[in-house]
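Structure provided below as structure tokens; questions to follow.
A protein chain is absent from this complex, but the other protein chains hold their places.
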């Protein structure tokens, strides 16, 4: 069953990737602005040099031909050179990706860590204090514009209380040889607790900013899923069996109630990945989102194309993982 | 000791020959030295060259400084210099690519090593600004480049500068360490010797508010692009201060000289009179800009100080409009980028009060640039924009923005007289005569008013009081060789 | 007759709802004697499930037991704290739910769902090797209820079993600690006739084998006739008639019971016309002051406009009708 | 035998449609009702902005640049919430900004809901290649990071109200489409659909007259929730500098503009921020109330 499911995902991926490539290419082709002009901004250049640079970037070819070249190269894993970095797009993205992954994962974990227990407690003690607070909290969470919240956090925790750093990913005393490129993980793997603390302190604010709206949504999902499950017959039957309340809640109920949470978390993580450029900008987080936005503004087509494809692949894979998780939580569902 | 710079942008590459980005240049310039450099007052002085002589209008000889070593310990030789400039100027010389900086070294025909101590640059035509342009080209090691390849040079360095690269955390920071065997730098810029601080870190903080916050929180010691509004904050903080320097970026509103209503010089002059520059500079820019009546910075070569100012006079402006056949005023749109929205709105409301009813259209930078390109369909009315002039030489700003059909001529301005003067200046070797040509051209432009002349903002830096020995430089570079921290 | 194992007196259970207070069970008296099978019949919504949810302390919130006493083996169940309930449920009183398809947790294996009861209650198991012993007993229970190859199938999930097998698994879970009382809430409603017969036979066999008491809730009089010793008929939250099964079926006293028996098509007499009871069951809000069957009763009279209580109508046979005598004429 | 059957379930005089009942339930929930009233006030404010606003929201006066709110030193009561960087009255701008937020929120949600509902209905009911095609398009759009999409779109089309609405609609229709498709997949298996086919109803009738009314309440609920999202999204777009055109006041761009001064002229971005929060919050509360009122599951 599993390998078939994977194949299914991959076949699903093909039209999605193709569609995404076409859209991104057409969009880029229709957008006014010329990377060469942007690169030469404010500087003098002769028409010959402009022509030479256009040739270097392959911009002197017709759009359709460029698309063909892009596609055939992409199939071999070659995404070309980033116009501005003058290095393979692949390398440039690979350098920035771990930061984005780390931030996204941290936000995801944070959101889950907040929302699952909160949702469960809110459902169990329906209309209790926790439930009310969670409801208010999640309303605020979904209503706060992230960029605004981020700045407020900086002012509070970094400038006023000086508890946490304003921006960046890791301080400079720490040079941790990379393993996974996730700083928090690497510093632990390499046995550098002080670096771990440092990496963590850099991670907290951006991850919090990013995770809050998600935590808000997930808390609500978890709560209503839990309420629904708690109403179900098998919970009553479990109670009739005389087993402990703890077991009923955390084993019987939660395992079922996690299913919608997982699904929503996957969708939200997808949009998190694509939407964290705002947070990356505010916190100077060296992630991919910022790079991509900058690249759009300077018409760095190869990088944008590759990054968008990467996002699409991630989106599909995320959903796949969610489905896999789904089957372990709920054996009725088969992939 | 460690000095941290909160910087707006990361380097694109660390290959000195493979970018066209001012911020990248700033970072690289702390790792690599050039043949020449500039002091804080923008005077060009020798660096890796001991001295230079202009043999004739098309030939320059550079004397190579001895005893300079690259960071890997190998000595720098005349061969490295020849290699560096051949790499910059020869087509496909960088692993199949042509350097995007090729034009910045002008019409070079040949670079030759005369002897171990002398390198000769031969030009195909006179290009008087060559020395002014050389401070932005850095010398690389031939052996190292051949070893790591052009691609390798993007992330690995082997310079002759005061700092060597420790680690580049892409998008996050660049960590540099003092090069102890540094030869000392330009002799005309004291102090000479190795760098003062052990370590320098460029931290990338693109968001203004965060960058200021980082300075105030003591996380960084120097920040660039301090927003004027935050000056007070930085000044009142006991540990930080503001440092300013005249910038090199000229702000103006390009008027479409080919389209009604701005095809009429009277309307353009009226527009110039409509703006209360002093008020904007005072209130919005908090006094951190000098008003301009032309294209060039007061610090630039060939600046004409005698240009008349258009007085702020809304009534006169209305009168001029009426003379031009618009007694009821005109409607127009002003294009601007998001970053300048606020100030453009201020400008627009002043224009409106003077009868040029102006709507602001905020567009994305690259789109607007395309819209206002000389080859475009010339559909815009006004364009709030700017042009930088890091070399402080008119060739780098006057020519591209105002010569007929040139790359940056977004006003579509065309005046034969001005074109002739500019072309003559471009090849005039006598600097006094050259300056005079530019001054005459400035006077004409001032009268024609193809733009609404605005101002030249100062570059603002927030600096921690720990830092000493560092001064901001007019070309927006951050040279940390002499900076010390307590 | 010996003392009852379970004794319910004037039980009243209410649910506050938007429409008003629903009194789902209103003054129910019931006794279950050791070893017997008591049948509970009645239409949907007549309060069968809620009565026994009250007995086992699992009335869903916001419902609550308002009045009455429930004694089980001499213990007053209404006084139990949550620990007491936990020890009682599954060990002394076990329950199977109406819908086997939804009563087993779909996310846990059958093994886990049986073993957890054993782990919670079976004190006779050794401390060491407890896990293995528990598993062994679980398999044994599955075998007892007739699941083929139980050792192999025990690690499957509920959805991998058919409806009848799931019902049997639920019975296995309920019986795994040998309870004194099994409450089987419509154990066969969702099942086909042939499977239903298998399951009911199984319950009867196990009752005899284990010597427990069974409460069999159903709406099928045929099932009651074949499987129970005594029966109580419920209508609109009340017991309207109770007595030994045969006696009650052959000589129903309450008009509702009579109607109920009259409208069942009998294979033995296909031509007997069905005589439906017209009208509908009343809503359970604000009833009282009138016989609950009043609207539908062909014998209604003005004196029925009052609260009616149970009267003796025969040996161990009681009915909630004041006109029994007149009707019988 | 056809004796009249007494309907004791319903009192004969009050006959209510299910939707009406739900609304009544909504009205009975005081908390959501209050939120609904707040939303209504915002709507009124948008419509009657010229009467509400104490000042001309577009009148710049550099002499009033960053004037603090009235209760702070240097403030005056005719500019209650202070002035922005060009000396414009913040309160008036917030009041006028309501128009943008609500127009965008409403327009986007309306258009997206209509498109999404029709496509979702088609995908869910017709199945086959229609479903595959629509589902793939949805996948593609979802796989495309939204902000990148919006930025590229805005770069392509230029900013402006219609373009913002378009850019938001492009992505937003996916949400109702998915919801509707899911609901239709469930509804099409219901017997009443089969019953309609059994009496010879054509496909369009079944889709729009039988199924649609039944999923409409979830569509409405999703739409109101999405409206809150859209308002925040518009603010984010403005933050990235691709929002509505000046001098039009939009809350998002006000927050973004004021962010330069956040360290001490906090009022410039804080008040519009609070306005966003208040509107979005009340929409959220109201829509939760709607959901509870429409969903029988939440009736206890």
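Every chain is named by a letter (A, B, C and D) in the order it is written, and numbering of its residues begins at 1.
Quick note on the criterion: contacts are C-beta pairs under 8 Å (C-beta built on N, C-alpha and C of every residue); 3 or more make two chains touch, one makes a residue touch a chain.
Note that contacts and distances are computed from a predicted model.
Engineer: Considering the UniProt annotation of the chain absent from this complex, which name among "NADH-quinone oxidoreductase subunit H", "Dipeptide ABC transporter ATP-binding protein", "Phosphoribosylformylglycinamidine synthase subunit PurQ" or "glycine dehydrogenase (aminomethyl-transferring)" applies?
Structural biologist: Record says "Dipeptide ABC transporter ATP-binding protein".
Engineer: Which one, C:40, C:70, C:117 or C:221, makes contact with the chain that was left out?
Structural biologist: Candidates C:40, C:70, C:117 or C:221; residue touching the omitted chain: C:221.
Engineer: Hey, which of C:29, C:43 or C:156 is the one touching the hidden chain?
Structural biologist: Selected residue, touching the omitted chain: C:43.
Engineer: For the full complex, which residue in C:66, C:80, C:133 or C:249 touches the chain that was left out?
Structural biologist: The single option touching the absent chain is C:249.
Engineer: Any idea which of C:66, C:261 or C:327 touches the chain not displayed?
Structural biologist: Considering the complete complex, C:261 is the one touching the chain left out.
Engineer: In the complete complex, the non-displayed chain touches which residues of chain C?
Structural biologist: Here the touching residues of chain C are 43-44, 148, 162-165, 192-198, 200, 219-223, 225-227, 246, 249-250, 259-261, 263-268, 270, 274-278, 280-281.
Engineer: Applying the definition given at the start, please give the residues of chain D touching the unseen chain.
Structural biologist: On the chain D side, contact with the omitted chain comes from 1-5, 7, 9-10, 12, 15-19, 190-192, 194-201, 205, 210, 213-214, 216.
Note that in this section only the chains that are shown with their structure count from here on.
Engineer: Where the contacts of chain A and chain B overlap, which chains show up?
Structural biologist: D
Engineer: Using the touch definition from the top, how many steps at minimum link chain B to chain C?
Structural biologist: Counted as steps through touching chains, the separation is 2.
Engineer: Closest chain to the protein CA centroid?
Structural biologist: Taking the mean of all protein C-alpha atoms as reference, the closest chain is A.
Engineer: With centres defined by CA atoms only, which chain is the most remote from chain A?
Structural biologist: Most distant chain from chain A: C.
Engineer: Once you count every C-beta pair in contact for both, which comes out on top, A-D or A-C?
Structural biologist: Between the chain pairs A-D and A-C, A-D carries more contacts.
Engineer: Rounded to a whole Å, what is the gap between the Cα centroids of chain A and chain D?
Structural biologist: Each chain reduced to its C-alpha mean, chain A and chain D end up 25 Å apart.
Engineer: Can you give the whole-Å distance between the Cα centres of chain A and chain C?
Structural biologist: Here chain A and chain C have centroids separated by 53 Å.
Engineer: Hunt down the residues of chain B that sit against at least two other chains at once, touch-wise.
Structural biologist: Those would be 209, 213, 216, 364, 366-367.
Engineer: If you look at chain A, which of its residues touch at least two other chains?
Structural biologist: Expected reply: 31-33, 151, 155, 159, 297.
Engineer: Mind listing the chain A positions that touch chain C in their complex?
Structural biologist: Residues in contact with chain C: 231-234, 236-245, 247, 251-252, 255-256, 329-332.
Engineer: Which positions of chain B touch chain D when the two form their complex?
Structural biologist: Listed in rising order, the residues of chain B that touch chain D are 208-209, 212-213, 216, 227, 229-230, 232-233, 279-280, 283-284, 337-339, 341-342, 344-346, 348-349, 359-364, 366-367.
Engineer: Name, in rising order, each residue of chain A that touches chain B in their complex.
Structural biologist: Spelled out, the residues of chain A in touch with chain B are 31-34, 37-46, 49, 52-53, 56, 84-87, 92, 95-96, 99, 151, 154-155, 158-159, 162, 165-170, 172, 175, 281-287, 290-291, 297-299.
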